[in-house]
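For this depiction, one protein chain was excluded, whereas all remaining protein chains were kept in their positions.
Moving on, here comes subunit A:
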Amino acid sequence: MSLSLLISLSLIQPVPTDTLKARSIDEVVVTATRTERPMGALPLPVSVISRKQIQQMGSLRLNDVLREQTGLAVVTDHGQGIQVQGFGPDYTLILVDGEPIVGRTAGTLDLTRLAVGNIKQIEVVKGPSSSLYGSEALAGVVNIITQTPGETTTQAKGSLSARYGANKTSDFSGDINKQWAVGQSGKLGVYVFGNRYQSAGYSLTEGSQTVAPFTNYTGSGRLTYTLSPRVKLSVSGRFFSESQSNEFIINPASQVSGPGTVRDYSLNPVLTHQLSPGWKMTYRYYRTGYFTETNLRYTTTQEAYDASFFRQTFNRPEIVVERIINPKNILTAGTGFIAETVEATRYTERKQFNTTYGFAQYEWMPTLRWTVIAGGRYDAHSQYASQFSPKLSARYALSPAVALRGSVGVGFKAPDFRQLYLNFDNAVAGYSVFGTQEAAAGIARLTQQGQIAEVVLDPARLSAIRAERSVAYNLGAQLKSPVLPLMVSVNLFRNDVRDLIETQVIARKTNGQNIFSYNNLNRVFTQGAELESSWRWSLGTGYLTISGGYQYLVAKDKAVVDGIDAGTVYRRNPETLGSERVKPADYGGLFNRSRHMANGKLFYEHPKKGLSASLRGIYRGRYGFADRDGNLILDSDPEYVRGYILYNLSAAKTWKTITLQAGIDNLTGYSDPAYIPNLAGRLWYTTLRWAWKA
């Protein structure tokens, strides 16, 4: 079929009158290319979660939103993080307006730090984006786009909302949005957001608090100043502060308690200059900081149990030039410098590392059917080997309804501060952990003190640690029916990772305990398929959207697979307890990965009556928790956590400027205290929201 015929065919189709539908087709995303592009034309798997959807779901924090998305799992390890295409939280970059949030504990960036009230939309790109964003964008990128001062001049708008729910959880949010005309062509815009979130926490087991009571505050804002149609300045900032009163039992005889605080802030001035229709310059500066402090004491004696702090700063100037040669050829190039520092109780001194980088991306649309994007980024780092991360992606429209897309890319994750600089002696258990750059000095110190029984691995060999690297392939198809309100997309993925950094025993102490450091050890792969579809019906004068998503995932350690094939991996027979060889079919892959994940959602909306409601079911299939038979791999049923479904329900009614919403998350009250501490049980809430315009 010729393209002209296709176009004329599509012209015959009735023009959609439904504005919502038209908008969903034109959704604009920035994460995939770093400039605004219509989502439908991108050759990468990108999904967008709109503000409206977030409000309908009744979500408060980022983890609530992401938990319900296809292919994403929220996992708990020192905070709630996100798993993308089978990678742990360390491998997904979390951005706010394109700038990274810092402050990870054991690799997890706690998503509960991010309130969702100021979000315009959330963009999720799966597959590596290191070609644009560098380290950590190995599995994917989550980019939170915050509200900007509106386009309409002199109009002001704002909202206030209050919510109360189970576990004495309260949330107050407010925002104001205002624009002024300045001079002849200038415009000044302000957006301000504030949030207070408090919870009494919850307890899943008798006598101990699973989540301790906490209160946090978020403030964010943006000032935009349009000096002329060609020059725009935007300054945005964020501040977050949380305090928690910890209290837990360490053994039957003693209890510890004390305060913990977490703070972060960021400042981000951006100047864009449209030199000519074909040339655009963007100058950015980003500074962010993250700070935690904990002071735990024995409740009875007030003796110190653990007092620690962690301070991280991140500074980055960047220049990006966009050259639109013509609508079919767009070149984007940029360069920047990152200076990071960290100071912490468990590090010997203030540590600093720097990255200088440059990237380029070429978008080529030779015909209406083809979109090709080629790009690459070079990161020169002060502490480990330099990285080059290329990526090539393409989209081909078979017809106006069906498009194929594919990409090949390289992703990397730098060794983090902990892996480089940790210097930690556990006084209670007697073991030690050293970062690779501290291992030699640490071993020397302990040798002098006569604490070393045997050195297993020469620490000098560790200092040349490399970044973890992956090569990823994504291949998919998308169907957007021109006649029916139907959307179906499928994506197949495969990630081959090498040089995975793992803890390794480097020496033994005379007290029988080990000394650990980090080394490039494993090779793993993750592969699978993701399917998403949605169907939107007119139901009377309202709309019903039915959507479903599913991810199939296999994630395995290549050395284990090889070992099983060679017959050198054993397990304990559950009947006889004797050793036997593990069969290939018994190997369940990496821990904490569900082979099956799915969701089904119903959203109902009746704009005229101001009614909306949703029912969402989220399934997470069984996944490995920990080894139980000594072979360190997942290979038997008792090593799995049972699969479960969560049902979340919400309903809202709007009267002019007032909206009342009520909902129940985890309707059936499913919980698994031993294995899923972040599942609090049934949670009800009710929200009153006032939105005004002037």
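Criterion: contacts are C-beta pairs under 8 Å (C-beta built on N, C-alpha and C of every residue); 3 or more make two chains touch, one makes a residue touch a chain; residues count from 1.
Heads up, the rule we're going with is that contacts and distances are computed from a predicted model.
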Undepicted complex member, UniProt protein name, chosen from "Probable glycine dehydrogenase (decarboxylating) subunit 1", "HmuY protein", "Carbohydrate ABC transporter permease" or "Zinc protease": "HmuY protein"
Sole residue of A:W370, A:W535 or A:F625 that reaches the chain not shown, by the stated touch rule: A:F625
Touch criterion as defined above, residue of A:V428, A:A585 or A:A694 at the omitted chain: A:V428
Hidden partner chain, touching residue among A:F240, A:Y290 or A:Y570: A:Y570
Those residues of subunit A which, in the complete complex, touch the missing chain: 427-428, 430, 453-454, 505, 508, 510-514, 568-572, 574-575, 577-581, 625-632, 638
